[in-house]
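Pasting in a structure now, in structure tokens, and then I'll have a few things to ask.
The complex appears here minus one protein chain, its other protein chains still in place.
As written, the chains take the letters A, B and C, and residue 1 is the first residue of each chain.
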Amino acid sequence: MLTISVRLFAQLREAKGEETVTINVSAGSTLREVYEQLFEGPLRALPIAFARNDTYAKPTDVVEDGDNVAFLPPVGGG
Amino acid sequence: MLTISVRLFAQLREAKGEETVTINVSAGSTLREVYEQLFEGPLRALPIAFARNDTYAKPTDVVEDGDNVAFLPPVGGG
Amino acid sequence: MLGLTDGPIDVATVRNAVDDPGFGAILVFEGVARNNFDGRRVTHLSYEAYEELAVPVLQAIAKECFENFGAKCAIVHRTGPVPIEDPTVVIAVGTPHRPACYDASRYALEALKARLPVWKKEVYDDGHDWKRNQVPDE
Partner (left out) sequence: MLGLTDGPIDVATVRNAVDDPGFGAILVFEGVARNNFDGRRVTHLSYEAYEELAVPVLQAIAKECFENFGAKCAIVHRTGPVPIEDPTVVIAVGTPHRPACYDASRYALEALKARLPVWKKEVYDDGHDWKRNQVPDE
């Protein structure tokens, strides 16, 4: 198992009640798989963007132990 | 003869050295005819707009005694 | 706020004239005195205006902006000498949504350039020109 830190925003943050959660995931998990481990229902259906260690990443990128991961729901700036 | 006051702007003002000139014109003169009485050469060829008593007017409008007439060269605001 | 001024334009005052709690977009255009034209150094600009006609023209443009785009519009044009980097004209537009804001601002600017009875003298080290606006449909 790997331990990673996950940063959450907006409705994802509200759903978990935390800006950052620390979770254990299986070695070889992709960002998308980590997301689906954390969220279900309507939140799982959102078109999420991913970041890994403060850089944009692909949903298929594999996480490593100690990663700082972020899930970005659809943006609303402006 | 009629006596009218003519207000000039930009290159027309510079050409006459005055913001306002008072001139005598024949009864029945149009604004365009008054313009051609005052200007010749390259200035006569400018696409001029006309005003009479602080309202836009047509080149074919006939002046009356005591009118305040204005000749407007192509504008350059902004 | 629609008019002319012979001193520096206070941009914030023009902008605040279109404030409205129902507006989500405010766009402030400044025409600015530029230091060059066609490679020639410009020392300053100087504008003259036919004020009695210019104010009704600005009022007509603002009315068209409201009728066509639902926009509130404030315009102040400077007259007399204008130093480089100073605004020559400020157009503030407010609308509920952003697309109409851009459309109204551009409309007001192009209408002003075509119709406002104001004349621009571009002054160089060795002379000056009266600059005629290029109007799109010419």
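General observations
Heads up, the rule we're going with is that a contact is a pair of C-beta atoms (placed from the backbone, for glycine too) under 8 Å apart; a residue touches a chain by one contact, two chains touch by 3 or more.
These figures come from a predicted structure and were not determined experimentally.
The chain we do not see here touches A, C in the full complex. The missing chain, though absent from the display, is touched by one residue of C:9, C:26, C:73 or C:100; that residue is C:26. Listed residues C:67, C:85 or C:125: the one in touch with the omitted chain is C:85. What subunit C contributes to its contact with the hidden chain is residues 11-12, 15, 19-36, 84-85, 87, 94, 96, 98, 101-102, 105-106, 109. Although one chain is not drawn, its touching partners on subunit A can still be listed: residues 7, 9-11, 13, 49, 51, 54-56, 70, 72-78.
In this section, only the chains that are shown with their structure count from here on.
For subunit C, the chain whose average C-alpha position is most distant is A.
Distance between chain centres (mean CA atoms), subunit A to subunit C: 49 Å. Separating the centre of subunit B from that of subunit C, both taken as means of CA atoms, is a distance of 26 Å. Touching two or more other chains at once is no residue of subunit A. Counting only residues that touch two or more partner chains, subunit C has none.
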